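Okay, so here's the structure we're looking at.
Yeah, one chain of the complex is gone here, protein chain that is, but the others are all in their spots.
Chain lettering (A, B and C) follows the sequence in which the chains are written, and residue indices restart at 1 in each chain.
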Amino acid sequence: MGRSNASRNSNNYEIIKEGEKVSEKIKEYPGHALKAEDFKEGKVLTTKWRPNAKYAWSAGIAVSRFLKELKNGKIIARKCNKCGRIMVPPRMFCEWCFKPTDEWVYVKDTGRIVTYSISYISAERGRLEKPMVVAVIAIDGASENMGILHKVEGVDIEEAKAGKLFGMRVKAVWKPPEEREGAITDIMYFKPLEGEG
Amino acid sequence: MLIKKRVAVVGAGMTLFRRRMLETGREMCWEAAKMALDSAGLTLKDIDCVVLGTAPDAFDGQHMKGEYLLDGAGAWRKPYVRVYVGGGTGVFVPIAGWWHVASGLFDTCLVIGEEKMSPCHPHPQYAFSTIWDPILTRPLEPNLIWIFALEMHRYMHKYGIKKEDIALVAVKNKRNALDHPCAQIPAKITVEDVLNSEVLVWPVQRLDISPVSDGAAAVVLCSEDVAKKVTDSPVWIDGVGWCLDSTYWTNRELAYPKYVEYAARMAYKMAGIHNPPKEIDVAEVYDPFDYKELHHMEGLQLARKGEAPKLTKEGVTQRDGDLPINPSGGLLGVGNPIGAAGMMKVCEIFWQLRGEAGKRQVPDARTGLAQAWGDLMQVGTVIIMRS
Amino acid sequence: MRKVAIIGVGSTEIRSTTPDVSYKEMMFEAATKAYEEAGIDPRKDVDSFITSAEDYWEGYSIFDEFVPDQLGAVLKPVFTVSADGLFGIINAYMQIRTGLIDIAVVEAHSKASDMLTFEGIVAFALDPIYNRPLGGHPFYIAGLEMMRYLCETDTTLEECAMVVVKNKKNALDNPYAAFGAKITVEDVLNSEPMFHPLKRLEISPLADGAIVMVLAAEEVAKRLTDTPIWVKGVGWCSDTPQLESRDWGRAIYAEISAKMAYKMAKITQPQKEIDLVEIDDKFSYKELQHMEALGLCERGEAGILLREGATQRDGDLPVNPSGGSLGCGNLLEADGLKKAMELVLQLRGEAGKRQVPDAKTGVAQVWRGIPTATGAVVILSREY
Partner (left out) sequence: MNMSIEKIRDPRDIKHRFGDMEADYIYTLGVAGERFFREIKENAKIFGTKCTKCNIIYVPPRMYCERCFEELKDWIEVGSKGTVHTFTIAYVDENGNRLEKPEIWAFIKIHGTEGGFIHKLGEVDIEDVCIGMEVEAVFKEKEQRTGSITDILYFKPVK
């Protein structure tokens, strides 16, 4: 899962090869390794393909409603009356009780950071100009530890690196109503709740 | 009901693990499978059925990848199936192979793990952008490392673990890999090297993680009757366990891998193991990230919650320690062609239990364990083997 | 070794599209029905769950991540076979036979309507080096197969068209069918040419649906139900995936898997010992080719049996009384599980207007579709 150049000989550590058998009984092991340059210099033949694989995923009963409420600037959850859990993201079934969930419950757009990380890279592996905090945020009004994944802004990166954001109270920052489209990105990010530290 | 049939591993093989290989996926499968058969003194004719494991089709760039690979896997006109539990697949394939033989339907089974991640451009990372819920998560454009960083951070926070203690795992495993001829990134590094390496997603740095790899690995399984005919030193599969946790990972406590615990308990029960740290002589624990080795040791009941770093610091998990972990060099040192990486661990336990591991050999290894992990921090797969 | 029985089945409706529900909600519905029928609680009673899925049908990498919750399988043994639901049944069967597992659940579904570019996705399954660069619609492979099959067996275009007519008619009586219709041989032959000699109506249309099945070891099955349907034999096989090495006229994968399953079930004369079959008919000619591969008639005779009416529901050897994939819809990896479900209903005597009289033993067979040469056979019986 690492970046390709994790396998390259970089300056800060030393790659050492010593001959040794996988099994004492096996004398040879197979495989023809290539270098990145082999591709660039045309030393190896290749063929290319970009698949045509497009989808329209149906959100279904629970998530369609969730998206509709996001457009209204609200977060909605489902409650199971058997175990009493209020679940977000919402689902029509309770995975613990294996029964249908019973009712819709609006929860707050505030919450508490359960865990977080600080991304210095983009989804495509490029370096970000400015590091970005992403967090699991347990939503107020839902059951304990019912978190959602989102971004957090307005926090000090050095404090974040020092582990100071655990338990921090945050609040959703919404797009203006006219720009919302019924998507998780209708919440732009979460920011620290004012008046709390 | 009791399990009546015992299943043995009688041969193992693997290719080099490298960032880019010339071989097609099916050629890599053939290389590993052929090596496993040769080492068992068997030919393809002797094989009754084939089980293959490989992770996302989006790496190799091949829809229905299991179908594509099958002739290289030796499945021509044989019963064949691909099983799939994300990153947990590598250790799950021999588990599926186990039930093919333990069911009494077959005497021999060829088991293969494969991954060719290099075709995916601009970076194999792309494949990971499609593992998320397309409606609730993909719009946030997540990077895979986000979630592991979230898990690592939670683990550190909950048990008060320091990054330098976690880095010791990377140092150990990359060093162990120096003795593995197939290893992709063996190295002598220090804790400082890890802490000074590029920050990817805090707290994950570059030397905390395993590389992108191409490779394949294979083992040959057979029934007790056949095992006795083909070898004097079979290695028995005495326990299997697997478990999948909820999809809703943001609703779970990430500090502890309960799914690994449940999988391990299932396998320990079957193997009659009551005191894992005492009874397991060597373990190959899934380590795509350094913290995962610690996390998984705890899930496997090899260490108490939050105490795996301490054992590591004390040297207990070194090859000459009381509980050697990842003597192969693990994914951090040998490489991480996902579907093949777990199989590499199973091969390593096989070689360790046969006393064939050369410089990597752990003394007196009689009972070994291999474990893998995958999906959305969700799957545990565990196999227990005895000489 | 232990005997294994199917003790519960559940299915959603089969529809051409399902925009209002997610695959999770569909799976939940099918699972609820199956558990209800089997009288089990998945949170307590089930030892193993198996899903049958392929990533690119779903539009997800590692679809396995998204299955446990709606099946009641959280923190339980769960895995995915990248194959048809019949392979799910086969793996559940093996797991139970080992003694490790007492009750196993098998799930398969199709949410084909989520795919916008089915052709492009199938093309992505072709060999990237030797086949894909040439482009084209991947179903040319079906055209090549059909042409060779017709040539080798003297089967006629009319006979292939009659398969479509029969199956779409059978589907009219099936509540789990999306494409039932009353049509004629001429309608089929006059439909658009697609991959000559294959016509538009000879290609099974895609459909959505979810199916769940519960399997149990003998002692458990007998405790839970009076109508266990026994798994008597299983077989599965893959021929070469490389088009350049394939046998174009025969379904070798079906021949070998049938042989394996018959041997296990101790069936020596399939045409006499089997009361009905649900076999793969993703394309019209496939039903005939598969009948021959399964030894239900000599090579080249399937078309003749069809013309004589033997494969009608009231004939000597009913083939696809459900309506098959041509009548019900192609459910991708749930296609075989749908066929097994029909057998369960038939063998229990619960098939309503579709009921084949006195059905004791049936065969379900599936092929994984273009471009594969992989298939499976499961033999079910109400008697052991």
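As a convention for this text, a residue touches a chain if its C-beta (ideal position, glycine included) is under 8 Å from a C-beta of that chain, and two chains touch if they have at least 3 such contacts.
All of these numbers come straight from a predicted model, not from anything done at the bench.
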Contact list for the unshown chain, restricted to visible chains: A, B, C
Contact partner of the left-out chain, one of A:S64, A:T110 or A:N145: A:S64
Omitted-chain contact residue, chosen from B:G11, B:G53 or B:G72: B:G72
Per the touch definition above, residue among B:H121, B:K228, B:R304 or B:R366 touching the missing chain: B:H121
Residue ranges of subunit C at the interface with the undisplayed chain: 19-21, 25, 28-29, 32-33, 36, 55-56, 59, 61, 116-117, 119-120, 123, 128-131, 133-138, 140, 142-148, 151, 192-198, 240, 242-245, 248-249
Touching residues (missing chain, whole complex) on subunit A: 32, 34, 39, 44-59, 61, 63-65, 67-68, 92-93, 99-100, 102, 182-183
Contact set of subunit B toward the excluded chain (per top definition): 20-24, 26-27, 30, 33-34, 37, 43-45, 58, 61, 71-72, 74, 76, 118-122, 126-127, 130, 134-135, 138-139
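Just so we're on the same page, only the chains that are shown with their structure count from here on.
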Core chain by centroid distance, with centroids computed from Cα atoms only: B
Centroid spacing, where centroids are CA-atom means, of subunit A and subunit C in whole angstrom: 37
Separation of mean Cα positions, subunit C and subunit B [Å, integer]: 33
Residues of subunit C touching at least two other chains: 56, 59, 68-69, 74, 121, 124, 128-129
Subunit A residues counted as touching two or more neighbouring chains: 49, 51, 53, 55, 57, 59, 63, 91, 95
Touching residues on subunit B, where the partner in the complex is subunit A: 12-16, 18-23, 28, 31-32, 34-35, 39, 61, 63, 122-123, 125-126, 128-129, 134-137, 139-147, 149-154, 156-157, 178-182, 184-189, 193, 196-204, 206-207, 209-212, 215, 246, 248, 250-254, 288-289, 335-336, 347, 351, 354, 356-360
Parts of subunit C lying in touch with subunit A, wherever the complex brings them together: 18-25, 28, 35, 41-43, 56, 59, 68-70, 72, 74, 111, 113-117, 119-121, 123-124, 128-129, 132-133
Parts of subunit C lying in touch with subunit B, wherever the complex brings them together: 1-2, 49, 54-56, 59-62, 64-69, 73-83, 87, 90-91, 93-95, 97-100, 102, 121-122, 124-125, 127-129, 217, 234-242, 252-253, 256-257, 260, 264, 368, 371-372, 374
